[in-house]
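Here the complex is missing one protein chain, while the rest keep their positions.
Order of writing sets the labels: A and B. Residues in every chain begin at 1.
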Amino acid sequence: MKQIATLALAGLLAGGAFSAATAQETIKIGVLEPLTGPFAASGTYVMNGAKIAADQINAKGGVLGKKLELIIEDNKSNPTEAASVAEKLMVRDKVPVLMGAWGSSLTLAVMPKLMEYKVPMLVETSSSGKITTSGNPYIFRISPPSAIEAVAFAKIVDKLHIKKADFLVINNDWGLGTAQDFGKMFQEHGIKVGMVERMDQAAQDMSAQLSKFKSSDADTLIITSAVEQLTLVFKQAAALGLKKQFITTGGSQNPDQLIDQAGTAVNGTMHLTTFAPWVPEVTPDPEATKWFIGEWKKRGFHFAGVTESFRGYDGIRTIAAAIEKAGKAEPEAIRAAMWQLDITGLNGKIKFTKQGPAGKESGQSIPTVYLIKIEDGKVVVPKL
Amino acid sequence: MQELLQHLINALILGSTYALLGIGLTLIFGIMRVVNFTHGELYAFGAYAIFFLESSLGVNFFAAIVIAVVAGCALGALIEYVLLRPLQTADIDTTMLVMIGAWIVMQNTELLYWGGVSKAVPTPFPEEPLQLGPVFVSWLRIFVLIVGTALIIGTYLLIDHTKLGKAMRATFQDPATAALMGVNIKGIYTATFALGSGLAAAAGALLGPVFLVTPTMGDLASLKAFAIVILGGLGNITGATLGGFILAFVEELGAGYISSGYRDAMGFLIIIVVMLFRPTGLFRQAERIG
Partner (left out) sequence: MTTRIAPLAWLVLLFTVPLWLRDPYYLHVAITTAIFIIAAMSLNLLLGYTGQLSLGHVAFFGIGAYASALTTLGFEITLPGGWQLTHEPWPPIVGFPISVIVAGLCGYVIGKLSFKVRGAYFVIVTISFAEVTRLVALNWVELTQGPLALNNIPPYGIWLPGLGVYDFWDKTAYFYLVAVVAAVSYLIIRRLVNSRVGRAMVALKDNESLAVSVGIDVTHYLVLAAVVSAAMAGAAGSLYAHYVKIIDPDIFLFIYTVTMVIMVITGGKGTLAGPIVGGIIFGFLPVILRSFASPAVQWIIYGALMIIIVFVLPQGIVPAVERFFERRRARAAAAAPNPDAVER
């Protein structure tokens, strides 16, 4: 009896030692995304894109001779939960770098923790201006803030003949920031800004707001939210016979999912996206784009997700490049290395420029923004 | 004016499904005195059932609705038989807690199986709405109104004109005497829970295609159902029906003219106000069924 126990104990210890040894072979990257809640669709797409990047890098030998290990946590589309899992990743799993947290409110909630534990985070989706202007040197963002989206949109806005625009935005930093930045840009272009209606992120019935828009004299409605809510908005707008020029912003529209779930209700709608997988020739690196799309399809994922998952892909590749440049998987080294990066992602050049108060700048990369249109159930690049 | 009419039409349609939810709960709450927290989950179940049947099994939309409702009844009967029957003699907190436990298990099973991403239910109706004068209604919503109303009438007929209904009314008034009269009380309880759950599942199957199917959709539905029950008076089906419509109107008009953000608060404010001033409900004949 005693011998069996000793053997078992030895086995356990050996197993523990072995797993500890193998554990040291990986470089951990913390990934926090909304996998449940109103943003679950988007968060899941980003997570899967990240996995593709990690697998691709590991297949080629990993980083600094070690394999990448993604530690993925669900922030439940909730700011408090986001802060909590970020802390868990940094304290418990001791990740040297993070990627996340998808939504602006979620990222903002995590930011104080980054300052506390001095760990850098790659922001792949959030678009609130506050993120890079709050004086947090641990933030590096590859997605465009709504201000940059507005600037990109300004280049073509005159061709759309908008006289007056109403806004229907999600009731958080992302939506409200968009209304502010786009509103300002519109006024500079002589476009009148009408109503700004909000919808709670978990709201499913927007018919009240949409009924108000019906009696508005604006010709265009700018809508900012994630694909689930956009689906509902378009379906309900169609059900009310609301006919305006619809333009969505934010890059989380997943147009193919919209076509799938909202059907004819989305014909004629236009969308500002940050990726154009339907026309790889237009993207900065058509070969890489085609490979990514191919790999995505091979894994059986819905094509609609490509417009968001590429961010997870680009994000992990950016982090890997920074780790490589830093020479070691340590937070401070990785942070310093981020500033030296100059690579090409699926969306455009990734090179961080300084934003925010001096001495505490955050990194912001300037990505490309595309305008696409849905016609007869297909995505096209509109001729303006 | 046109906007007002549009709000009224929206409210009318929503009200019919709310009424189903409310009737189902008032029966359970009234006859069995159980704080049924699984009611919202049966609502969600109805929606997931129709999604599953259509998307994974390729069942026709209309058939799927029927199956979803029947499955809801069966699930309700199962819950009653396994969880509530053994607790017949226990006090109200115990049954309430068991219902909370069941609610947690059901919701997370749905989450586990279908994931956190919301699902859209395909419908055979055209997307283009029907225009009735100044207002627009989608075909799907008209269908919801028709089926909802049919189920409400069907429930009335069941309660007022069948032996089962009579037995239920008797049990509601006085279980002891009803038992002496030969009514199978245990069977009635099971039937009541099944019926109530089936109605909740019907509401879910009808509203699921209108909105989206998410794992937490039942939570708000549960609470609104309680609001309707309070409004209409415990066990009062007419009250629940009217309560459902009233809630829908208050929500729709409140959201349209006051504030869309507080839309879902309307139900709860109603509860609080009614409880303060008329705890037995708005309608005089509170403590009777039918």
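In the analysis below, a residue touches a chain if its C-beta (ideal position, glycine included) is under 8 Å from a C-beta of that chain, and two chains touch if they have at least 3 such contacts.
Just so it is clear, the structure is predicted and the values come from calculations on it, not from any experiment.
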{"item": "Contact with the hidden chain (one of B:M1, B:L57, B:A176 or B:L276)", "value": "B:L276"}
{"item": "Sole contact to the chain not displayed, among A:D200, A:D219, A:E295 or A:E324", "value": "A:D200"}
{"item": "Absent-chain contact - pick from A:D173, A:E228, A:D256 or A:E308", "value": "A:D173"}
{"item": "Touching residues (missing chain, whole complex) on subunit B", "value": "29, 33, 35, 83, 86-87, 90, 92-94, 96-98, 100-105, 107-109, 111-112, 219, 223, 226-227, 230, 259, 261-262, 264-265, 267-269, 271-272, 275-276, 279"}
{"item": "For subunit A, residues in touch with the removed chain", "value": "36, 74, 78-80, 83-84, 87-88, 91-92, 105, 108-109, 112, 171-173, 200-201"}
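As a convention for this text, only the chains that are shown with their structure count from here on.
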{"item": "Between subunit B and subunit A, distance of the C-alpha-averaged centres to the nearest whole Å", "value": "38"}
{"item": "Interface residues, subunit A side, partner subunit B - complex", "value": "35-37, 40-41, 44, 171, 197-200, 203-209, 211-212, 214-215, 228, 231-232, 235, 238-241, 260-265"}
{"item": "Of all residues in subunit B, those that touch subunit A in their complex", "value": "2-3, 6-7, 10, 14, 111, 115-118, 120, 127-129, 131, 136-138, 140-141, 211-212, 215, 217, 252, 255-256, 260-261, 263"}
